[in-house]
Structures are given as structure tokens and as C-alpha cells.
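Not every chain of the complex is shown here; the ones you see sit where they belong.
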Amino acid sequence: MHYRKYLMSLTKNEKTRACSGRFLHDARFRSYLAQATVLLVLIAALSYGGYNVVHNLQKAGVTTGFAFLDETAGFDISQTLIAYSSKSTYADALVVGLLNTLLVSALGIVFSTVLGFSLAVLRLSSNWLVSKLATTYVEIIRNIPLLLQILFWYLAILAPLPSARKALSFEGIAYLCNRGLQLPRPVLDGGGNLVALALGLALVVSFFFIRWNHLRQRRTGRRFPAVLFSLVLIISLPLVALACMGFPLHWELPVLKGFNFRGGITVLPELIALLLALTLYTATFISEYVRSGIMSVDRGQKEAAEALGYQPWMIYRLIILPQAMRVAIPPLISQYLTLVKNSSLAVVIGYPDLIHVFAGTVLNQSGQAMEIIAITMADISLLVWLYPFS
Amino acid sequence: MSQQWIPKSAQPCPVTEKGPLGWMYKNLFSSPFNTVLTLLGVSLLFWLITPLVRWAIIDATWVGTSRDACTVLGGCDPGACWVFIKVRFQLFMYGFYPEVERWRINFAFVLIAFAALPHLIPDFFAKSWRQYLRVALALALIAAFFGLQPFLVAAPFFLAPFLLARFSLKERVVQGRHPILVGLAASILVCLAVSLSVRAIWGDGGAWALGLSAALLVYPLFALKQLSETVWRWNLLCVVYPLIAYFLFVGDAFGLVLVETHFWGGLFLTLVVAGTGMATAMPIGILLALGRCSKMIVIRTLCIGFIELVRGVPLISVLFMASVMFPLFLPENMSFDKLLRALIGVAFFYAAYIAEVIRGGLQAIPKGQYEAAEALGWTYWKKMSVIILPQTLRMVIPGLANNFLSLLKDTTLVAVIGLLDLLGVAKAALADAAWLGFTKEAYVFAGLVFWIFCFAISRYSNFLEKKYHTNYR
Amino acid sequence: MVTEQKEVTADEDFIVISGLNKWYGDFHVLKDVNLRVKKGEKLVICGPSGSGKSTLIRCVNRLEQHQEGRIIINGMELNNDVKRIDRIRQEVGMVFQNFNLFPHMTVLENLTSSPVWIRKMPLKEAEELAYHYLERVKIPELAHKYPMQCSGGQQQRVAIARCLCMNPQVMLLDEPTSALDPEMIKEVLDVITDLAGSGMTMLCVTHEMGFARTVADRIVFMDQGEIVEQNDPESFFSNPQFDRTKLFLSQIISHNFS
Amino acid sequence: TTLDVVKEKGYVNAGVSGKVIGFSAPDSQGVWRGMDVDFVRAVASAIFDDPNKARFTPVAFKEAFAALQSGEIEILARNTTWTFQRDTKLGLEFVGPLFYDGQGFLVHKDLGVKSALELDGASVCTQSGTTTELNMADYFASHGMTYLPVVYESADEATVIYDTGRCDVYTTDSSALAARRTILSNPDDHEILPEIISKEPLGPAVRQGDQQWSDLVRWTLFALITGEELGITSENVDQMLTSENTEVKRFLGVDSDFGQHIGLSHDWAYRIIKHVGNYSEVFERNVGSQTALGLDRGLNALWTNGGLMYAPPIR
């Protein structure tokens, strides 16, 4: 018996292959041959190209390097998630751009996924109007260059907003104007650790709570609005912690000083427009991928689920979508990657993303085209590869 | 005592839809929620469309030839200034293509439009009189608008399938064991013979190209098993047409003036890039997808590597590489056209995306389909091309459409290689000192043109989807 | 259970089908079908291939929409009211001719997911139930395999078990024994007759005349979309009324004893 | 050498920006217009005696160096600011300033700002140009002011969005400010501040390492200026051939053959003036007071008229 298992673990058909006389027709030999050929051709092409590159670069006398990253940038950026000023280095500018891209693309992916999946389901809805509305939406948005849509939303958002001096005031706490949404910023005077601790605790608790709820649902069939509960928890626990310390917290309110608001947090209109355009646009693509996935699921599956008495949403959630994903996942991932890359269109409306800041301004300043393009491409690939794994 | 059983005769199906009112009730107002939705939708449309119509049509300026037509008239409530578009309409369409040569572009597009129709809607043209009508119409149009010489080119092009079909082969010409090799050898010989003799008689211009076309016509004679009208039509469309189009666009042969790609632009360029991109990315994408699902580890790894690499970089960087970095990879003094490099870049870039779409579809084909085909004795390539891929492609039509639409819109990025497509021309127009300040018009126009083409593609994909969907599910 | 909203009080008739007509495009599949099934009755539908048997029972489950006629189940008419269809479907189980198992779930999940999600049964209980039925159909060891890894007969048994796990009031069985060997048919038969004893109503399409004879309270013979004849098994086999039925039966007899 | 390559190809290929008013943009017939464009035409005239043997390829600044290096283009004429780093670090060689510019500010009148020094805390719109962002940062920092930069890809978007009130200030090269102002929805609500905050000598550049070619391009620029100094225009150049003025004669190659030192024929300067005109003509045609930009000569006047335009003697 052990011998059998051993044999079994060997690659298949070790024995029978030995009997084969004709080499050329052997499946494995053939595949080795084909693969070896391809590999050889590839290596040859690469080394030829490589040789040429070296040769050409030598001739042109070009030398390259990344030392410029430590030089002072000398320009400012409108949205910085880390501390940055015109005295920071190019490397800092790179990080700022990277974080901005990360922010907009992460939000975009989340929103467009939700919207895209809903659109796909709506388009397949039996309600004529709903499905036609969804179709119309897809047909309009999908077919106009994203660049123009970004511009459109940017202008559409800016147009009705008042200027800074006439900003819409929300009780003097928050303001809305064409400089963006001005929000108060919480500043802790002390006890930050405790609040952070409370927040962390709330997060952990809600994580386990949601899992527990899931298990319980499987166990007892009963469900509990766990997400809502954890939201409440996450908000209230830090508040309680603060209350215990007698609110050692003050809000830095945005105030109009001179031309603009100072203090507080500013949500740039560029960010909003870019996010809006990216989300609306990408959602149409996602919805089409998901729709083709849904339609590829054998009709019998839906029938079986219906016959068992599943509700429509359960049919989608439990039966159809899991199977549709086989078809949809590869192109969906491509689409997320495209979203990240598309966020570079931010340049037209002045949102300081990676491409804008680094492959734009920094390149203009330093002129190190090759290095900068290389770094940018590497960064984008990195970003793009982070998403599927997270 | 058994009774005779007589089956009832079949009745026709009752008609359930009763008039437009019934339809509206059923589809728009069947429930309060639906009614609210309908009303909301209608008012939304109204709210969106009215100002647009006012700006674009009612208040717009249509006549005039200079900037003053718009500024003088539009005192306080300016509508769109379509004069701006009108005076540079040609530029938007053809870019910097020399004016006297523009008929070549029109001619090529008329050719492709009429030649591709039967492939796009085969059901409609299944009846042969419609085929004849199509050809007659095309030739009449060409004779009327382009004159004799183009007509002389178009006539054989359109008539060839009919004529050649008469001599179509039922059997292979050469009954050898390696039809493909024999076919290749024969075509090379023919190519050499034709081009050398043309060179001897008329001189250099277009000799090699004529030889090439002759070879391409000869090849199927040897390689294909049967030749029918369809085979000829595909051959003309995929082999002969590109050649014709190439000579029309580029020239430098048959008495046509050379127009370098440097002068291409506008919608013309957009369509050329998008068209060749789609036509080439699709087969490469299919191969990549098959490679990615292959059992051979090296090929699979290579395909995965390529696809992931391409998906990780922006198209603009690919074009940048293709246009400025690529020469570094070639030996000195060797270079080829920048547009061609960009086209190759676009094709491979989108091939990777299309490969992913197709891979998704391949994953959903039940194992039983492969097994059934194998059990019937189908070999790998036949199995893939006749059984598996048709099912896959039908399944992923929306995804393919997605990619084609992206590709069409991404042609804008050829700006990287210094060419101005439709949007590029529109942007450049904004810097014309004589016509400052018509940003909206330029963008709206470009957006509209893009939208029309994209919409056509997306409707067509919908049509295909329905056509193949209702058939079996 | 579905008790409110009785529209038509049809004595004890649990399923009432009257004047049912159905077309696929121009093809008239079901012609004026009238059928009444009492609660707890076991009905076997037989007939030549393509005669519309599957279509008929699919209509009962609203998997196909009929164009004319009425179908009333437990006093509720099948119409476009989605809520009602949902409720009816929970009580009407179905075993498909080609099984339609969920390929992305293991056998056990196939069996438990519906009780858990729809009947809100605790998972433990559902699993116990599932194992119970798996044992009844003799495949407890397959619980953690995927459907695609099971043989044809095994899949069919999973499909039957899946349906039973929902403990429906009516079962629609579309050739539930086609992939089973005679031994297994007997097992399944036992399971089903057990349930039959517990008052479950059953509509069963089958080609197994032996099976039909054992199970049925009544046999319905269909051809070309019509009900030709219906009778209790004894009379049906020994004394068919129509020549069509006779012809059909003669083939079985000659075939079985050849 | 580059000249040989150009002669063999039969045309000069120049990288232009492609969308800067008055410097390079195709007109409604698809013909390129602008100062940069005319300069390249001058080079083509000098070489081929035909201004139409010039080609224009729109290039972004980031591609410019690579394009020059790979031989894609021979001249970079995209009103690039001549700076130390660019000249020394990038393998570019600037041949001289074709246009002296400086960065200025456009503001909404209702802000009541009269000087750039009052702009503390303002939002500033600009396009990611050649050096605009840096100048802005320097200016605000050196005056101890803060600001919020909003940087767009192109001037058109920047203008349109400045118009919506997104920014208090719009800054760019002052040559363009006036023209930009005219296309705002209400030009009278805006004003240009007096400050010019930077030096922007804009000029063509060539690849480093080919002395003959850079000489040729540089002296083409000087020929334009010299033409104006000598009062030779495209109209009177033929009469000037018979002029007695030795300087004119030398310039037009009547009795000298300076062209050979840069690989050209003796009448190279004649060709330039004949086909393109002198500097003044180029200026007036593209950005002068009769055009939409409506600039006066200012710094770009001849040194004799109080400007900076000065050409070394041709002798």
C-alpha cells in the first residue's frame, strides 16, 4: 500500500512514458521543446536589446543617478498628508504625491465597487425602468473620455459654490465654499494615548463582534445589525474615554483670515471632483464586468436557488455572485489597476497626485526624465500590486 | 375497449402586450415606487437637458467665419460658438493631412465601411440580393464621389469575393502533409517574382507591396482546405484591405504622394490607432490568455509576467518608452516609424487587458466541454478555436467592449509621441491666438464625437450579446 | 406555514391546475392541462421524451411562466406577486433532471445553506439534518467533497437530500432515479415512501415504471403536451384506456422482459 | 553631424509646446503659428531656402531631452526658460533668449489687492509650466507670506477655473496674462498687478555636443536681431542687396561668405530675412500690439530702444 502511495505521488505516467518510442510526439517532450525555444528567443532578444542600450548610452555619454532625490524641492503642494514645505526634498514630494494617489484611488476603488455591483444587478433587474436607467447611465458615462468628465465635475462643483468670503457656514464650525469643505480639526491637549487606546479597543471589539455575529448567524440563523453596532461602538468608546478625562480636547475651527480659511481640515474641491469622476466612470466598467460574470452563470443555478426558496438578494449573494466572480475577477483587478493609473488625470484639475507632483513638477525642476519615469512606474506598479493583496 | 387518442392541435400563442398604454402601464407605472421613479427620471432628464439644449442649440451661433460672429452677437447670454468648430472642422477630422490628399482618407473609410458590413451583421446580409445591393451602392458612391481611378481599385475589391467564389476550391490544391509550409514557400516565391517583375517594368514604387499582396492572396490557396466566398471575403478584409489602406494613407506608391505619419491627426488618427489597436490586440490577447492557462510552465510564466507587468504600468509610460526609450534598444541608425511603435505599444498593452478578460471567460467554461471535444478527437487548436473560444468570447462580450471603449478613448495619449488626435487637436486649438476662449465648445465637440463612436461600439456589443444570448439560454 | 390569504377554497385539493397552456415561442408545449392533486397524494407523471413533463412541474414552481390558465397551490394562485411566489417556493421543493447542485459549495454546504438561510435553522441542527439525509442516501463520506468530484449517482442523491433538507410540503421530482443503480433506487424509494407516509405531497416524473408502480397513488400519462390518461397504478398498468397508453406500456413490457 | 542629417532628411524637426498662445499653436487651417514656430522657420530658411521645410512636433518638457537625445527633434523651441541647471545638467544647450518674459499676477478686482505683497494666504492658480511654481514659491517665501498653490496641467484649465473663483490669483508669464484676461467671462473684473516676480528668458535649445549645429541655430537668432538693427525687412531685403552699407552687405552675403563656417551658403541671412522677416516682424506678427496678446516690445525692444535685444556683430 505504501508503495502504491509512493508511486501515486510520482508524476503521472512515469512508467508508460518509458515505453514511448517516438520522441517528437511525446506530449512532454514537445512542451519542453516549445518552452525551451521560447525561452531562448526571449533571452536572445533581451540580450540584444540590452547590448544596444549599453552601447547607445555609452555613445551618448549619458550618466544617470538618483542623487537628485535629496535636493530641495522648492515648491509647495496644496494637499499634503505628511508635513511638507517648499524646503523639503524631492523625496518628500514623492511621498506626498504617493500618499495623495493612495488616498484618492483607495476611496475610488471602494466607492466604484459598491456602485458598480449595484449597477450590474440593477441592469439585470426585471423592472424595465430601473434597468433602462442603469443602462442609460452606463452608456453615457462609459463613452465619454474621463478627462472631460473630470473637468465637467470639477466645474460643476465649483460653479454653484460661493467664494470664501461668502462661504456657507454651518454654525460657524464648518464651512463650504469654492475653496473646499472646511472642517474643524480635533486637537488633543493630552491623554491622546487613552483615546487611541479606546479607539483601538473599539476596533478590536467590533472586529470580533462582527465575526461572532457571523458565526452566530450560521449557528442560529438569527442576525444582528452588527455593523451598525460596531459603528456606534467605534464612535462612542473614544468619546467616553474623552469624557472620563473631562474632554481635554479642543477643536481647531477653520476661520476666515484674509483670502482663505486657516486652520481646520480642508477637503479640496479637486479631491471631491476627482473622486466623483473616477468613481462614476469606473463603476460603469465594473458593472459591465460583473454583469458578464452574472450572465455566465448557468441558468439552472438560479432556478435551483429559486426552487429552494431563496430571496432574490440571497440568490445573488450566495449563489450567483460567487460563481460570477470566476469570470469577473481577472478583469476587475485590471480595472482597479486602471483606476489607480487613471487617477493621474488629476493633473488637469490640479489635484497633487503622484504623477502631477513627481512626474510633473519635480521632473520639470530637475529634468531627470529617465530616473523619474522609472521611479514613477515602479511606484505605480507597487501601488497597483498592493491593492489586490489587501 | 381502448379509445383512440387524438392529440389536440397546437394553438398560436396569445398576444400579451396590448398597445402603448398597456406597455407604459406595465413598464413605467406598475407600482407607486415605479411611478415615483419614472417621474423622478423624467424631471431629472428635463432639468439636465433644458439648459444644455439652450446653450448648444437655441442660443448657439452657427453662421460666420470669424471670432466676431460670436462675440458681437452674444451680448449677455452667450450660447455655444459653433463657428469655432466649423472653421476648424477639417482640422478636427483630418489633422494636418494635406488638403488635396484628404480624399484618400474618405475613400479608405468608405471602403472599409462597406466591406465590413457583412461581417458585422451577417444575418442581414445573408440574403444574396442584399449583398449585391451593398456592392452596387458602394461602387456607385465611389464612382460618384471619387472618380474613375478609385473606382477601378474598388471594383475588383468588392467584386472579387463573388468572382473568386465561382472558382472556389472544394479540395486543397496541394495534398501534401505540410500545407502551411508549402503555402509559405509558395507565397515567398510569388512575392519575389511579382515584386521583381514590377520593379523591372514600372520601377520601385510599391513593388514589394504588390508582391506582398500577391503572396497573401496565394497563401490561402495552399494552406486552406476549402475556399468559399466567406473565406475570400475574410481574406480581402484582413489582408488586402489593410494593404490598400496603408497605401492610401501613407502613399509613396502608385502615383500617390507620400504623406508621413507626422501629418496625421484628428479623428482620422484616432480611428487609425483605435482600429489597428483593436484588430491586433484581440488576437494577441487571445494568445496570451491561452498561454496563461497553458500547462507549459515557461509559457505560462512568461504570459503571466507580461500581463502583470503591463497591467502595472500606465499606457502613457508604455508609449513614452515606445517613442523615446525604444530607439535605445535598437542598434544605431536603425529606427522605424514612431506611430508604428506607438501602435505596437497600444496593441500589446491592450492585449494584456483583453487576455485577462478572456481568461475570466475561460475559467467559466465547464470541464465537460473540453472533455466532450477531446473525446470526439478534436486537437488542441481546433478545440480551442471552434468549441471553447466561441463560448468564451460570447460570455465576455461586455468585458471586451469595455476594453475597446477604453482603447478608443486612450488614443488621446498619442500626444506623447507628438501627434494630435481629436482631443489633442481640440486642445491645441485653444491656444490659437485668433480664437481665444472657446474651451467649452472644443471639449464638448470632442466629447460628443468620442461619445458617438463609443456609443456605436457599445450598442453593437449589446446587439451581439443579445444575438448570442437568446440563442441558447 | 402558508395559511392566510386563501383565495380559492378547493376542498382538500392541494394543487389545482386548470386550463394550463404554455408556449415556448411559437411552440405549444402544454395544451389545456387540468390536474388536481390532493394533500399527501403521490402523483407519478410519465410519458415519452419531450412530452412536456418537466415543463409542467416547472410551471408549478413558477420556474416557467405559463401564458394561460391558473395554478393554485394550497389555495394561493400563482401570479406575479413575488412575495407569494417566494412563500410558495419555500414549501415546494424540487429535484432537477440535471441536479443543478451549487458547484462552489461542498456537498454539506449544499445541504445546509438553505435551511440556515431560509428556515433560519441553527447550523448545528442543519448539519445534523444534512448528515441524517446523507446517511439515508448512503453517502455520508462525501459531505466535504465538491459536487464535481462526485459520480453521477452520487450527485443525484445529493440533489434529493438537498431538497429533503428543506422539509417541503410538496416535492417535485424530475426523474429522481435516472442516474441510480437498481440497488440505490430501492434506498431512495424507501426514503421517499417514508416521507410519503408523513403526508408529503409528491409530483414525480419518472421513466422507471417499477418505481412508479411502487410509489404512486395515481399515474398521469402525458403525450405531446396533453394529459392522455390518469389512473391509479393498478388500473393504469393492467387496464389502460387509450391506445396511446397501451402502445407505451407494451414497449415497457417487451423491453423489460426481453 | 546634425546638419548633415537635417540636409539628408530635407527638413528640420522642432519640438514645440503646441499650446501656448503666440508661441506655437496650429491655426484654424492647421498651419503652425507663433514666435517659436517662426524661429524654426528661420532656421529652415537658412538651410534650405524654404521656410516650409520645418516640422513641428508637440513635446512635453519631460520628453524634450529624450527626444533631442534620440534624434527625434533637432531644435527644442518651446519657450523654455533658460536656467543654470537646465543648461548645465541636462545636456541641453540654450542658444540665447528669443523672448524676455517674467512672471506676473492676475487678480480679482473685488479683493481690493493693489500689490502682490498683499497676497498673504491667497489661493494661487497656475499651470505646471517651466519654472512658474518655483518662482511663486520663492516669491512668497522670501516675503514671508503663505499661499495655497493649485497647479493645473494647462493654461486653459487654469484660466477657466480661476474664472470660477477657485483662486484669488492667477500667475503665469506676463506675456500671456493680458491675453488670458480677455477670455475671462468679465475681463473688467480682473486686473494685472504691477509686480513681475521673475526673470524668464525664453529661448530655443539644442543638444549639447554638436558645435556647428548650435552655432547655426544661435546665429540664426542673431541674424533676426541684426536684421532689425540694420533695418532690413522681408519687404526691403531685395533692395538692400544693392545697399552700399558694408555692414548690410556683409550680413546679406553680398560680398562675403560667412555661411560656410556654419555649413551654409553665403546668403543664409538673406534667406532668413526674406522668408521670415526680422525680429521685429516676427514679434509683431505673433505677439505684437495688433494681435490678441497685444504686447508691446518692453524688454524685447532693441538695446538701442531701451530693451535687451542685442546681437553680437556679424563679422
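When the chains are written out, they are named A, B, C and D in that same order, and each has its own residue count from 1.
Basically, a contact is a pair of C-beta atoms (placed from the backbone, for glycine too) under 8 Å apart; a residue touches a chain by one contact, two chains touch by 3 or more.
What you are looking at is a predicted structure, and each value in this text was computed from that prediction instead of being measured.
Undergrad: Could you tell me the overall stoichiometry of this complex, given each chain kind is only shown once?
TA: Written as a formula in the shown labels, the complex is A x1, B x1, C x2, D x1.
Following the convention adopted for this analysis, only the chains that are shown with their structure count from here on.
Undergrad: Counting one step for each move to a touching chain, how far apart are chain C and chain D?
TA: Step count on the best path from chain C to chain D: 2.
Undergrad: Report back the single chain whose CA centre is most distant from the CA centre of chain A.
TA: Following the centroid criterion, the farthest chain would be C.
Undergrad: Provide the C-alpha centroid distance between chain A and chain D, rounded to the nearest whole angstrom.
TA: 42
Undergrad: Chain B to chain D: how many Å between their CA centres?
TA: The answer is 42 Å.
Undergrad: Quick one: report the Å distance separating chain B from chain C, using the average Cα coordinate of each chain.
TA: Spacing between the chain centres: roughly 51 Å.
Undergrad: Among the residues of chain C, which are close enough to touch at least two other chains?
TA: Chain C, residues with two or more chain partners: not present.
Undergrad: At least two other chains touched by the same residue of chain D: list those residues.
TA: As it turns out, chain D has residues touching two or more other chains at 63, 66, 154, 157, 160.
Undergrad: Which two-chain combinations touch?
TA: Per the contact definition above, the touching pairs are A-B, A-C, A-D, B-C, B-D.
Undergrad: Mind pulling up the chain A residues that touch chain C in the complex?
TA: Touching chain C: residues 218-222, 298, 300-301, 303-311, 314, 318-319, 322-323 of chain A.
Undergrad: Which residues, counting only chain D, touch chain A once they are in their complex?
TA: Within the complex, chain D touches chain A at residues 61-63, 65-66, 69, 85-86, 89-91, 111, 119-123, 125, 128-131, 133-134, 136-138, 140-141, 147-154, 157-158, 160-161, 164-166, 168, 209.
Undergrad: Contact residues on chain A for chain D in the complex?
TA: Touch residues, chain A against chain D: 60-62, 74-78, 86, 151, 154-155, 158-159, 163, 178-179, 257-260, 262, 269-270, 347-350, 352, 356, 359-361, 363-367, 369-370, 372-373.
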